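Encoded as structure tokens, the structure appears first; notes follow it.
A single protein chain has been omitted from the complex, and every remaining protein chain is retained in its original position.
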């Protein structure tokens, strides 16, 4: 009796230990992912033109400076001590106006000096910042406040009003008519650079220091170097953000950059990073920034007339507060979903949203006499050739089809989602999720690219018609 | 005795740590004032002393955290000036505070600082398996090395810091009060590990004021007092008596010279009926008579802490009711803090940093702040009336022999022991009938403890009552009227304080006694044997035979959403899903096991 009891207890203990530990992955990504797809669906349903080459191109141009600004903020925020770099916006503005003025003075013509200059200035500023934090030992928030005021002022001194021209090579970057622009390359390179960086020991040091600086110090982590490094990275991101910002406006603007501070902080929080340090990543930050863009986009699809910007403000504020309140639910979610895999969740939702995108960009009216509706390239091909045959359909059948198609569609999606959710929650405790995810992601990317390409074609065809 | 005592001891060629005449000042405070000691390879060397004697400062000096003002420090022939340098030398330190990064995984925490600046010393897979291995060996249970540290109980976090120190086979290991967050069994495991390391030639420095522990483990001990070393004891001389004599500077053994107070009446000051401190925990009754001191003990996380908090109204009881008697004999309920204060119950926490002091406020305010509400003038304007408060402050400060400069000084200018006295004074200032102390002696030196006991005894003899939780059984000797031992969220056994045998109390803490004491005259309800709940009948069978394995105890700590499990295949189970203060009102997950050991899960309201 007693022996068995002990055995049971030991067995119980093991399960207790497994249960007592929270999830390994970051449940804080749950919110941004959900919000992203919700907004994306609404955006696509409201204004399908988002899913065209020019729509996505424009989105990338607008959102990239914001994403990079958020990265810049993130890099120093991870370092802990409550480093919320309020001066990131003015810094972007500062690099912008000095670059424009130097360009006007005949310097900084070709890309390489421009890039070196921007990232150099950003890094230099952040170096000073970090040295003050480390050696003068003033709270980082105060240093950043100081930097905010000083840079905002000096920006106006350097360039009193918007104007000037960006270096010539940047001229075309800001058009945003195609997806694969240099801006996208910058964004992808920056993201990849960060992801590569996360593989180094330096990143581990950074995260540990941000989470508990004293623990890191006593364990022998070179905290001074790590903090300086974090700020240098932040400065480089700020420089890149400034380049993209310059490309976006094609000129200099002393005050526009300043607004990036508040937006980037909001994006960072929306992305699930901890303002206390130690937690944050490019995935969440990019999602946060994208969410903000999508909010603006969705709202602009409603016509509020003269109060448009006020509604945007209101929505920003409300969504920010709500998403903060949602973080209160994280522990509850954590209790029910122990091993949450953000990647699988992302994949599952993207299937759903891809469906919605298909639904939104798909021209049902032109649906041909194809027997059963099959989602995918085939039906799209049919869709392109279909208009000739529509006439043969009676209005009743057409109405029936129109009604049935979304149903069939959504049921297929539901099945896929169910499968993926099952996978996401059930199997994510395995070390690797396996190549399945990679295949699915690749397939989705291809499908997405295809849809977009077709979408672009469709619009062109329409134009021709 | 001065440092000349150390000069005379022969300096062996194997000396690894040699510290000579080290001085370290913090402003006007002299933390170390010419301290010296030396430790050899292959020995466990204890650094002992009362509060503020500089032993922790010495540990930080040796590990390179604090720079010294003068003197010499030579560790393996070098003088490290940062933790990174000392780590490179082969010095590993486990600090008093549990220093872990909550947002990171166990692996990252264990390998913190082990990597170079950009490259890793081990591949991630190797790290994971090494971490898993090390944690299983130390904590005695398998732990998922990918788990986020923030979700773990404190005991496991402490093990992570120890694992980090042991990772690289240190030449010198410094443990600064490192067993503080560990329970008895874990401490034993730590000691075994320490002995193994010593036999392989590691120098181990332990810094502690837990005399009982260091008597068992250390090979040599250097005693510190007032920032200098006052003597070295060899293994044979390390006894409680010798240590105390050196620590306090006079020949006294702290306690046991006095007798416990015996209540003159059977009048009750406080009663608890059918209370359970945990959700679905066993219920029990408890009575507190006027004029007695009740000691409360138990292994960490067995419900004793929750029990005293329930009595003080800090947290609500899961079941049942607590009532307090007024001077006129009328009973009023205690469900929350305001009711407890109205019923003249005062609560003193031992965790002064977290739930005690107001760091940047004055000593005066720290003591009398709760009285502001009573002693105010101007009605709704609420001006603080300093006159009467000053009198109260003076009275308590004198009673407790608090040493302070001006009462307007910040409380942080006081030593830890004096800060604790201010908090105890805060409790007394409210003129309570019942005072509940939750491990108040944590981090107080022996002298201050003796004063505190004396004061509490007088308090009880005036016809008031004391409940005193302690993590050191020795504290109850000659002090407590009776001692109640907790186990699994309910009283398990009780003892007569006048004939207290620490060994028996320890056995009770591990469930090795019959629990007869509960029904006796020194049980939960003295002289009221008929009204008892038979909590632990002798023939229960299960309880007597089951030894709680150490793994469980580690999980029985403060963790927030611990699921429950059953020791036997019956319906009975011991739930402990509670966070620090709030008990979640949600349904809890129950993991049960059928006869074959398969897991059944369900949820229960």
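Note that the chains take the letters A and B in the order they are written out, and that residue 1 is the start of every chain.
Throughout what follows, contacts are C-beta pairs under 8 Å (C-beta built on N, C-alpha and C of every residue); 3 or more make two chains touch, one makes a residue touch a chain.
Basically, contacts and distances are computed from a predicted model.
Taken from the listed names "Molecular chaperone TorD family protein", "ABC transporter ATP-binding protein", "Ribose transport system permease protein" or "Tryptophan synthase alpha chain", the protein name that UniProt assigns to the chain not shown is "Ribose transport system permease protein". Here the missing chain is touched by one residue of B:174, B:296, B:322 or B:341, and it is B:341. When the omitted chain is restored, the residue from A:34, A:101 or A:146 that touches it is A:146.
Taking the complete complex into account, A:217 is the one of A:37, A:117, A:173 or A:217 that touches the chain left out. Although one chain is hidden here, its contacts on subunit A can still be listed: residues 84, 132, 136-139, 141-143, 145-157, 160, 213-214, 217-218, 223, 262, 265-266, 269, 275-276, 305-307, 310-321, 324-325, 327-328.
Summarising the interface, subunit B meets the missing chain with residues 26, 60, 65-67, 95, 97, 99, 314, 337-338, 341, 347, 349, 354-361, 365, 369-370, 372-373, 376, 381-384, 426.
Keep in mind that, in the parts below, only the chains that are shown with their structure count from here on.
Rounded to a whole number, the gap between the C-alpha centres of subunit A and subunit B is 47 angstrom.
Subunit A makes touch with subunit B in their complex at residues 1-2, 5-24, 200-202, 204-205, 207-212, 214-222, 225, 274, 277-279, 335. By the touch criterion stated above, subunit B contacts subunit A in their complex at residues 63, 65, 82-84, 86-88, 93, 95, 97, 99-105, 108-109, 111-113, 115-120, 141-144, 146-148, 150-153, 164, 541-542, 545-549, 551-552, 555, 559, 561-563, 565-569, 589, 591, 593, 597, 599.
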